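The block that comes next holds subunit A.
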Amino acid sequence: MSLAPQQALASPVENTVVGPGDSVLVLPEAGQVRVGAGLHADGGHLRTTRPGILRRTKAGKLWVQGRQIRYIPAAGDAVVGTVVERHSDAYNVDLGGPFAAVLPALAFEGATRRNRPNLTPGDLVYARVTAASRDADPEITCTDASGKGAGFGPLQEGLVLTCSSALVRQLLASPPPPVVAALGAALAFELAVGQNGRVWVGNADSSTVVLVANALANSERLSPGQAHLMVKKLLASVQA
Partner candidate 1 sequence: MLHSKQFVKKTKKGKVLKVVREHYLRDDIWSGSPLDPESDPACNKLSVDAKEYLVVDTNVVLQQIDFLEHAAVEDVIIMGVVLEEVRHRNTSVYQRLRALTASPSRRFYVFSNEHHRETYITTNVGEGPNDRNDRAIRVAAAWYGARLPGVRVLVLTNDADNRRRALESGLQAMTVQAYARSRTDCAELADLVAAGSSGEGVDDAGAAGAGGGGSGKAAKRKRIYEDHRPMSEVTAGIRAGRLHQGALRVNRFNPYEGWVGSESVGADILVSGRAAMNRALDGDIVALELLPEDQWRGPAKRLPGAAEAAEAAAAEAMDVEDENSLEAAEAVGDREGGGAHLAPQVAPGEHYGEDAAAAGASERRPTGAVVGIIRRNWRTRGYAGSLQPPAEGRPLRRGAASVLFCPVERRFPFIRIQTRQAETLGDKRIVVAIDSWEADSAYPAGHYVRTLGPIGDRETETEVLLLENDINTAPFSPAVHACVPPLPWAVTPADIADPNREDLRHLVVCSVDPPGCKDIDDALHARPLPSGNLELGVHIADVTHFLLPGTAMDAEAASRATTTYLVQRRIDMLPKPLTEDICSLRSEVERLAFSVIWEVTPDAVPVAVRFTKSVIRSRAALTYAEAQSRLDDPRLHDEVSTSLRAIAGVARILRQRRADAGALQLASPEVRFEIDTETHDPLDVGMYQVREANQMVEEMMLLANVTVAEHILRAFPACSLLRRHPTPPPRQFEPLLRAAAAAHVSIDVSSSKALAESLDAAVRPSDAYFNKLLRILATRCMTQAAYFGSGDVAPAEYHHYGLAAPLYTHFTSPIRRYADVIVHRLLAAALRLVPLPDAVREREELHELSDNLNARHRGAQMAGRASVELHTLIFFRARDVVADARITKVRANGLIVFVPKYGIEGPVYLTERPVGAAPANGAARGPAHGATGTAGSDACSNYILDEEKQTVTSQDGALRFTVFDMAAVRITVAEAAGHRRQLVLELVDRALLPESEKAAA
Partner candidate 2 sequence: MEFVSPEGLRIDGRRPQELRALQCKFGVLSCCDGSALFQAGNTKVFAAVYGPRVADIRGQALHDRALIKCEYAHAAFSTGAARRRRGRSRKSTELAALVRGALEQTILVELLPRAQVEVCIQVLFADGGVTAACINAAMLAVADAGIPVRDMVAACGAGHLEAMPLLDLNHTEAATGGLEVCVALHPALDRVVLLQADAKASVDTLEAVTTLALQGCKAAAGAMREALLQHVRSLAARRGAI
């Protein structure tokens, strides 16, 4: 079911496909409406700004789930980035978004002026977005709120896979998706999922890494049953 363009409703219909510019809701005179990505208020109507599926979060926020390649940084996201430049006290890290993010040189666990990680352009980091305003470059850090590593930091070796935000959301869902479970059952590897559409696979030998990367890449459009089959086939082909 989809909305006709001019149909403005008193209450939006969720989980329907919407096109850009569709009016989802007539904004009431008073009251609050919580909106997320993909919606914007215009002249008394709440309109979509991109095609996708209209969803409401558990918290009651309306947003449009769409397919987006470019990552728009949001504070609190965990991202996998590539260092592009090194300055005296910060690194520029490419997140795949509109702008490169700034990673202060000391934003690592246990880093001091004397002892800090030496990253060169091309290195991978797993970081957390601390500030993302549209007017300024986003800032990231490799520590969590309390200053501990918590898994953030430079990533050695491995392979980065670019994928859509939808896949990322799947991978981050809990419980883990069937693909990950199936792979995990058979192989040993490490996975870092960045909400900017980058997934790092590492800490295993190259064939495992490649296999896992392929499996993840293929799994976006598969149903659970198909995913299992695919993994099985891949494993079989490797072992053969």
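Quick note on the criterion: a contact is a pair of C-beta atoms (placed from the backbone, for glycine too) under 8 Å apart; a residue touches a chain by one contact, two chains touch by 3 or more; residues count from 1.
Selection rule, in plain terms: all candidates are chains of the complex that A comes from, given by their letters.
On a predicted model such as this, the values are computed, not experimentally measured, just so you know.
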Candidate from this complex that touches subunit A, chosen among 1 or 2: 2
Residue ranges of subunit A in contact with candidate 2 within the complex: 2, 5-6, 15, 17-23, 38, 40, 42, 47, 49-53, 65-70, 97-100, 134-135, 166, 170, 220-221, 223
